[in-house]
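Here's the structure, in structure tokens; my notes come after.
Every protein chain but one is kept in place in this view of the complex.
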Amino acid sequence: MSMLKWTVRLLMLLSIMGLLSGCWDNKDINHRTLPLILGVSLQDHEYKIIMQIPELVHDSVEIKMISESGKTINQAIDKISVNLEKQVDLLHIKVIILERKLAERGMKDAISGFMRSEEISDKAYIVICDEDLNSFFEHLNKTNDPKGMTLYNFFEKNAGWNPQIAISPIWQVYRSVHSYTRDVAIPMIKAGKSTICDYTGSAVIKNGKMIERISPDETLLFNAFNEQSTQGKIEVMNHASVLVVSNSLKHTTSLQNNKPYMQSRLKLKVVILETRGNPTSAIIKQEIDKLLTERFQRLFSKIQKSKADIFGIGQHFRNKIPREELVRWRTDYFPNLQLSLKIVTDIQNEGYLKIRAD
Amino acid sequence: MDKSHYVMLMYLIMHLGLIFFMYPENIIASTDAVHWIAIVSGLAVQFIFIAIYMKGLNFFPGKDIIAIYGSAGLGVSLVFLVPIVLYFLMINIITVRAYSEIISIVFLANTPLWAIMILLMLVSTYIAAKGVETIFRTGLLLGLLFLPMILLIFLASFQNVDWNYVFPLYENDFTFWTRPTFYQSFFAFAGSFLFLGFVRTHFPYKDNKVYLTVLSLVPFFIFSVYVPVLTFGQNTASTLHFPYVVVIDTLQINWLIFDRITMFFLFTLITFIMLFTSLILWMTSRIVSCCKPSIKQMYYTQGLAVVIYILCLLVPDWKKVETLFTWNAPLRFYCLIAIPLSVYYLGLRSRRKMRHEHA
Partner (left out) sequence: MDQTLQDLIYKFEDNDDFFLQRDFFADRPVYLLGLKSLIDMARSRTFIHQYLDQAISNNTALSDGALMQMLGEVRGTNLQDISSSVYDGKFIIYFEHVQQYVVAEPVPNLLSRLFDTPTNENVLQGTLSSFVEDIDHNIGIARKQFSSESLRVKSFSVGQNQQKRIALLFAEGHVDMALVEQIIGQFETYIDHDINHIQDLSRTLGLSPWGSIAKFKTTEMPQEAAHSLKTGKVVIFVDRLPFALVLPNLLWDMFCLDNDHNYSLPLMIVLRSLRIVGVLITLIVPALYVALVAVNPEVLRIEIALTVAQSREGVPYPALVEIILILLILELIMEASVRLPRSIGPTITMVGGIILGEATVAAKLVSNLLIIILAATTIANSTVVGFQNSLSIRLFKYLLLLLAAVYGVLGILAGVVIICAYVASLNTFGVPYISITRMKERGNHG
């Protein structure tokens, strides 16, 4: 009896398997195309999508550029998929390039669309392209990289990232759209003459729109404030150039008369690379101090004017300002913020040559 | 022989499967800040009732809850056992349907829902049909295999956390008691402790160990809500479905062989859910088989499984699932409050009776 029961059950099970004929999600990986880079631009109220597709031609891989336009991003991708012999899978998108015009118009919908989609990972980087998207992609195609990884490696911390490049995954941009106290800076690139791309600074994004631009050096300070490591950045002054080895930032905040005050202390550890003349370490420290402080003041006044809190200073006031008031952080509190930055430099070592301490 | 470790592990596994999915969303929707007050209140309520329940069970050593109600009379049994059966049935339907929907959304977009549900139901029925000892031992094996990974990912989810979002730490705001989403959040723990009354005969356990397990789950509850809040901020987190899952999606672990660990995290939790479903199914069929003990319990299990599957198929979309959630709430609170209290009361009464007999 038990054997009969088990046979019946087994047959039922196998017959269910027989419905495998469609095998719904089963699609071999060589029937999918997995683009890494997605370019989005806005032309005449229609979204134009450009993708890089690797193709196998005579045992070698070639990169093809495919573009389509549609009323929404997904429609454009669907149109591409219709005309391609493989299924387009956005599962491995690592970098999304938005054209500057789109960023200035407003990316809130696009970003929400990316967050909502479960195909595109939230970790993908958003990058703004400073020039026409078509020409940028053509330039990309010329690099002989079958996997399309080069641009991604540009932003990867394990590979080619530098401290003055801002990193903005989708989820951080999305967070800045909804947050009371935080805005974000998105890196801007354009086609490079001998390298794959030229980093031209960062775009300050407020409420999904690009409102301001900052230079690469200023982005370094932005990274420092956001607790990214600035290790590896070289600063050049009049008398010496140094390599930053580590940095740490401490804040003290206070609220007086509804006006926020903040004192920050940036502690840098540097290593001397080259000197011009024969400076003492005191002079070098002074020069670094002056250089960074000036740069910081310039940057801070710029963003304070545009009321975009990319440093996330509002975060530090969360325990001082009640939540209902925090809604007005950007409009009321932030423009009145007094921020003083003190830089303390520590020369960790001087290399093989000695330097005077005076 | 003390087999409490089985019970502890089972309790842990069942709840881990439930915490990380819908609990954060519900709590984030119930209150704007100071989420920990909402979390701790809910957990305190649960703890109180578990304590009452276990104290009540202690009056009847070696008996399970069906025997306890049976000895009090048929009417009492009906009043209490029938809602339990209904509650369990609904929990199973909701769980299977909701989790199949989640799987379909996140990973297997093209697989039809009935196929996913059939997988869940078949595995759960298979485990349930083999009996409660199998369920607990499977729990032991699965715990050994998968708990390290879950803990690892849980610890890694702190990668993008900004502790400033914790503030404000205290606000005199108790409005969450009025929000329906707060009561929906009880799904994660109410009623799932009822199994303690069913397994006394097979797995004798010590009460202290159960309390310990309940307490050890508290950090998981707290951080399953706080990690999304600390990573995204309350505003952003309140716009998300399944905030904890989205947090896992933002993690970058470079040294792992695999890219999207969301998948492993989710699917491991789904295996825990399969175990949860099988235990609930077993309990339901246990109660139902008491009506007519001549048929073997295994057939009841299979029959109930078919019923649950068909009912799941009838639920068309996510909105309906949420409606089912709301319908289930009164049953849940009935089970949460009435069952422990009734068991305790029956226990007191039987002790008084025994004292009278001795005197």
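Order as written gives the chain letters A and B; numbering starts at 1 within each chain.
The definition used in the following text is that a contact is a pair of C-beta atoms (placed from the backbone, for glycine too) under 8 Å apart; a residue touches a chain by one contact, two chains touch by 3 or more.
Just so we're clear, the structure is a prediction, and the values are computed from it rather than from any experiment.
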Identified contact with the non-displayed chain, of A:R9, A:R32 or A:R105: A:R32
Of A:M3, A:V82 or A:L353, the one touching the omitted chain in the full complex: A:M3
Options B:A67, B:L108 or B:V218, residue touching the unrepresented chain: B:L108
Residue among A:K48, A:K94 or A:H316 that touches the chain left out of view: A:K94
Those residues of chain A which, in the complete complex, touch the missing chain: 3, 6, 17, 20, 23-30, 32, 34, 36, 54, 56, 61, 89, 91-92, 94, 119, 121, 146-147, 149
Where the missing chain touches chain B, by residue: 103, 107-108, 111, 115-116, 119-120, 123, 126-127, 130-131, 133-134, 137-138, 140-142, 145, 257-260, 263-264, 267-268, 270-271, 274-275
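Methods note: only the chains that are shown with their structure count from here on.
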Rounded Å distance between chain A and chain B, as computed from the means of their C-alpha atoms: 39
In the complex with chain B, residue positions of chain A that touch it: 13, 16, 24-25, 115, 118, 121-123, 158, 169, 171, 174-175, 177-180, 182, 312, 315-316, 318-319, 322-323
List of chain B residues in touch with chain A within their complex: 32-33, 105-112, 115, 118, 122, 162, 164-165, 167-169, 171, 232-233, 235-236, 239, 246, 249-252, 254, 260
